[in-house]
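With one protein chain held back, the other chains of the complex are shown just where they sit.
A, B and C are the chain letters, set down in written order, and residue numbers restart from 1 in every chain.
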């Protein structure tokens, strides 16, 4: 082949396979969304249309990639989770991350006009996202990762809600509000909201307080420990399933509806009633009414 | 901070900084474009609209990222090249790759209706791209990489042109055409085109035969060796330029027009007349008429 | 500092920290030991002096590095295991591997004359070892790794014992023995040994059949499941122990004697009676007589 003289350059591509039997989290973040949200006049502190757009794009990703078992989104970021037994793209890092980033971007741009019908996209103000993969060796740590993001959601939303209420309803300057909030704890912010503005933070919409969690919907199960003995967990043999078994599971997962929930994922309850998320074994499809 | 209990999960993120003073090539590829091009009825063997869309999306990426010094596209793939002195995102692999993949996807989806006004995008048939970064330690090898892609373009285009002419004009079945072309060399395909269909392959459009090369336009220079003595090449000190110097260069690069060319990039001529591509030192802006 | 002009070269050193909360196995192998064992006339199929030398060198490594929780040796290879909570050298790959390889080599050369008093070392026939680190995400997989090595020991030793008995006692040529053994299973080899040479393989020395396992000795415990619920296993907080706690544990580990055992490490029994190996929590020191 005439091309062979130059083909040695392929030797410079370095393998990037992620360690087997570990959870893979791909987290993506909006690039320059601060400037972007100004340009397209997103509402403060939360723009419901922007969040719904994020969520629908994420549902699109979940449907395109049935290997994903759960996703969690807040603000302009989204985390997508692959099970330790996942063999998609032979677990190649760049392939997994770029596929998710690109698919998400494609949905986001494609769906934009549905959520922002009156402000069309104008280059160079095109929304885009960067991403990275991180691996976690156990379910315990994966759950701590998810908790980390939800706690972050809470902390940021309480701050933003208070800040923007002080500015928009209280007429304070950005600088003054920022200054007053410096060093405050949660209780202080709750009090500012309640005492000055009559706002009970607990009554804020769940989507703002809890973020959005996406998963495939099966019949909820009776709570039982989600932590099987270690020897059952992440059994390496699962990743050696026959191709046909894997395809069968993939089909089952495709059948399940992807739901968008705004609930606590820090406590055990969420995971105990939805054991299929950590086990990756499809549950019982809900009986349709 | 209430979050600290879970923050240890950040320790699992592993650094992915690319080796300093090496060329970075980010190559992206359309995902499932075979199926996609059927779905949206791309013309065979080349769909000019699809190529123009790829090119305009790539120009968008070049404009958004002035650190890019050259890009080369063919079919549904594009290679974007950063100079060895590039410090963008501290040379973090995932950040560089995902930014390019996402920006490209955003432009591609956004510009789709301009090039395919009569066939609107329908999920799940949304175009998306995957990508990877590869580093090359010298200009010589970077040029061999570019040559590799252009030779590949030539080989594939000659094959596809012959194959589709045999099918579309010659009325052969796909299988028969494939069978006949098995084992043929370039000369054979040229002859089939000429003898049977009166087509001189040399007269085919340059964009199909050569692919598309994108770079910033300055005044062409008198050819001289593009290979400075090794001690000048990729001087490590360049990457230690002051921030203000870098910003100045970035501004100069932004001013230059990004052009789309369909020319030979294998021979020295292209590089000798455009020394700014390998040196990364902006040339002289053309005098406007 | 006069040196600063060149100090940029340090930026080329790339981080190599191993993923947190995973088991680290450093396996070392003798380099060219086939030739070496000929040169120094090691006995076939097993040279007890050579194995004892390997074992004493490994004990030296275990004593120098109290972070090691277990080691397993067979022939000219040794596997050293660090616990998921290990923070030694900030878990830097090269540092961990080279320290073990170098310390082992130092002991091996230093102790050589004790085990081979009549054949002194002659360059370039100096024994040396290469090594690599592999990480495993769960205790289950770590144990499978250990089982893999012990099964390998068994398979190789049965083969070698049969082969060398056929050659040394049976007077066969190497080629003939090799030829006859091709395709045989364990039962065949056991039969050859027994029928032709009256050797019951089961009566061979345990060190040859089982290899050598090294660990710190505490009071054996009543068997109980070694697999705690997953939420207890590899608790990430363990790795966040205070420096003083870690130092205290390190001291306790130093006090324990390192023993050399030749027992089954595939079944649960070994691990259940020595829970400190997987838990990394020092047990009760044996009461001295």
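Annotations for the structure displayed:
Everything below uses one rule, namely that contacts are C-beta pairs under 8 Å (C-beta built on N, C-alpha and C of every residue); 3 or more make two chains touch, one makes a residue touch a chain.
What you are looking at is a predicted structure, and each value in this text was computed from that prediction instead of being measured.
Residue-wise, the contact with the chain that is not shown comes from C:144, picked out of C:52, C:144 or C:204.
When the missing chain is restored to the complex, the residue among C:8, C:164 or C:197 that touches it is C:8.
Check C:74, C:101 or C:166 against the missing chain and you find that the one touching it is C:101. The set of chain A residues touching the chain not shown comprises 8-9, 11-12, 14-15, 17, 19-21, 236-237, 240. Within the entire complex, the positions of chain B that touch the omitted partner chain are 19, 21-22, 84, 135, 137-141, 144, 225, 227-231, 233-236.
Residues of chain C that touch the chain left out of view are 1-3, 6-10, 12-14, 16, 28, 31, 60, 63-64, 93-95, 97-99, 101-103, 105-110, 121, 123-124, 126-136, 141, 144-145, 147-148, 151-152, 155, 186.
The rule we apply is simple: only the chains that are shown with their structure count from here on.
Among the chains, the centre nearest to the mean of all shown protein C-alpha atoms is found for A. Taking shared numbers over all numbers used, the chain A to chain C interface scores over half, which places it in the same class.
Per-chain Cα centroids separate chain B from chain C by 50 Å. Measuring from the averaged C-alpha position of chain A to that of chain B gives a distance of 31 Å. Residues of chain B found to touch two or more other chains are 8-9, 12, 14.
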